[in-house]
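First up is the structure itself, then whatever we jot down about it.
The complex is shown incomplete by one protein chain, all other protein chains being positioned as in the whole.
Read from first to last, the chains carry the letters A and B; within each, the first residue is number 1.
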Amino acid sequence: MKKKWLLFSSFLILVLSGCDNPLLIFDPKGPQAKTISDTILFSILMMAGILFVVYVLFTFMLVKYRASKMDESYEPPHEEGSKWLEITWIAIPVIIVVILSVVTVRSTTDVESTPKAYANETPLIIYASSSNWKWHFSYPEEGIETVNYVNIPEDRPIEFRLYSYGPISSFWIPQLAGQKYAMSDMVTKIHLAADTPGSYMGKNSNFSGKDFAHMEFEAQVLTEKDFDEWVKDVKETAPALTEQEFNHLLEPGVLGRKTYKSTHLEFSPAPEGEHAGHQHGGDMEMEMEMDMTHESESDIQGEHHHN
Amino acid sequence: MKVDHSLPLEYSTEENKLKVLGFWIFLGAEIVLFSTLFAVYFTLQHNVGNGPGGSQLFELTPVMIETIVLLSSSFTIGLGIHAMRLGNKKAMMAFFGITLLFGLGFLGVEITEFVTYVHEGATMQTSAFLSALFTLLGTHGAHVTFGLLWGSAILLQVKKRGLTPETANKSFIFSLYWHFLDVVWIFIFSFVYLKGMM
Partner (left out) sequence: MKWDEFFVTGEPMIYAAMVSIVLVSIAIPAGLTYFKKWGYLWREWLTTVDHKKIGVMYIIAALLMLFRGGVDALLMRAQTAVPNNGLLDGQHYNEIFTTHGIIMILFMAMPFIIGLMNVVIPLQIGARDVAFPRLNAVSFWLFFFGAMLLNISFVIGGSPDAGWSAYFPLASLEFSPTVGNNYYSLALQIAGIGTLMTGINFLVTILKMRAPGMKLMKMPMFTWSILITSVIIVFAFPVLTVALALMMLDRQFGTQFFTMQNGGMDMLWANLFWVWGHPEVYIVILPAFGIYSEIIATFARKNLYGYKSMVYSMVAISLLSFLVWAHHFYTMGHGVMVNSVFSITTMAIAIPTGVKIFNWLFTLRRGKISFTTPMLYALAFIPIFTIGGVTGVMLAMASADYQYHNTMFLVAHFHYVLIPGTVFGVIAGFHYWFPKVFGFKLNERLGKWSFWFIAISFNVTFFPLFILGLNGMTRRMYTYSESTGYGPLNMLSMVGAVGLTIGFILLVYNIYWSTRHEPREVTGDPWDGRSLEWSTHSPVPEYNFAKVPEVDQLDAFWFAKKEGRSLTQEGGYEPIHMPNNNGQPFIMGFLFFFFGFFMVFSWWIPAIVAGLLILGTMAYRTFEQDHGHYISVEEIERTENALRGEKE
């Protein structure tokens, strides 16, 4: 029995996180995603155990007590229930729920704060804001802004600050961290770090209207050196982001990549601190004055500024 | 129709008992409805946007009048039910009539109050706080309005048909409804107005 069990669980892990083509969730490239991936695998194992018990019992009952196997005259007994059996199948699930609760609370705490290994470093802050149907990334310290792609340095904690210029969206880079909503009246945060350079898929996972399916971006993890070079390059070659240009970007539509050497935070600050919630009211409305039927020039112009 | 004379008229038939219980359950649903509106109001009460807040808007006098009028109407409808139990149709009708007049008075004051708010530039569209305020008060006011129509219809029936198990049952249920509106108002008075004025 025990052997079978081991075999089964290793099979499961193999299937889910197999080497040549692993499922995205089980192929983490950073500590946060790793924590969640481990949590999920653990829960799958536990749940497989429950399924196993139910399926064995189910099969047993169906095989043993089918009418076709029974004597014509067999009359099933009257059974009220059994106190001990019922206590058993309350107690065991209670224990399972307690275990899972502990795991949940601990893993949630972990992924909601700066990754442990980087706890002493100051995170790189990136504002990620959504508008229909694109992502704007502002680097306040570097003073640069990108649209629909984000470059981050490896082995450095990153703090994404999320908000939206329209419907609620959900910021998600599956291989780096779990998702979180971006909303118009408050800023939410994602803490993550990446430990392998490479290009990862990022997207909005929360339905936000017509071209929601195209609301993807590339998250590229660069070495520290490459990242610094990229920032320098942007500062030298990219245009500045004017308010007019930004309002143009906000119009609904699908865009390619864009890169700017200044951010929109100066003239359109994020809804945090004194700009949070209702106080932000007035200007937001003006920005949102958009003509929905106007399909906007879905100018898919690629402006590749990175390496 | 089996009539059990040992019970008050409004409970005297099987159907009447069912209706009273059904109405209590309906009031349970109404409590949830108003609780939700209160929850919405409390969530949004500080979201005044560019509009006025409660302390700038609320005035004690009209609200006190509304409260006194509505509380009195709850008392008079209680007297009406008492008269009904004694079989005194005239007194019952008189008390119900007074109740409805009080209700009308309440509604009048509330409408003037709304008009004042709007004149001060505080409309339902101004801010989330005002949307929630008008919706909460308006829902209560709409209930009172419906109560006036319903109560008048019952009064007409009592006048025409006298105190039968059927009309007594309707009057009793209506009194439950009216008391309920009073209870809701007490919450509005305490948690919207008094708290808002502080």
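Going forward, a contact is a pair of C-beta atoms (placed from the backbone, for glycine too) under 8 Å apart; a residue touches a chain by one contact, two chains touch by 3 or more.
These numbers were taken from a predicted model, which means no experiment stands behind them.
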Interface with the unshown chain - residue positions in chain A: 16, 21, 23-26, 33, 35-37, 39-40, 43-44, 47, 50-51, 54-55, 57-58, 61-62, 65-67, 70, 74-82, 85-86, 89-90, 93-94, 97, 100-101, 103-105, 107-112, 132, 166-168, 170, 172, 174, 177-181, 183-186, 188-189, 201, 203, 205-213, 277-278, 280-282, 284-285, 288, 292-293
Chain not shown, touching residues in chain B: 1, 17-19, 21-22, 25-26, 28-30, 32-33, 36-37, 40, 43-44, 46-51, 124-132, 134-135, 149-150, 153-154, 156-157, 166, 170
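The working rule: only the chains that are shown with their structure count from here on.
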Cα-centroid distance, chain A relative to chain B, in whole angstrom: 49
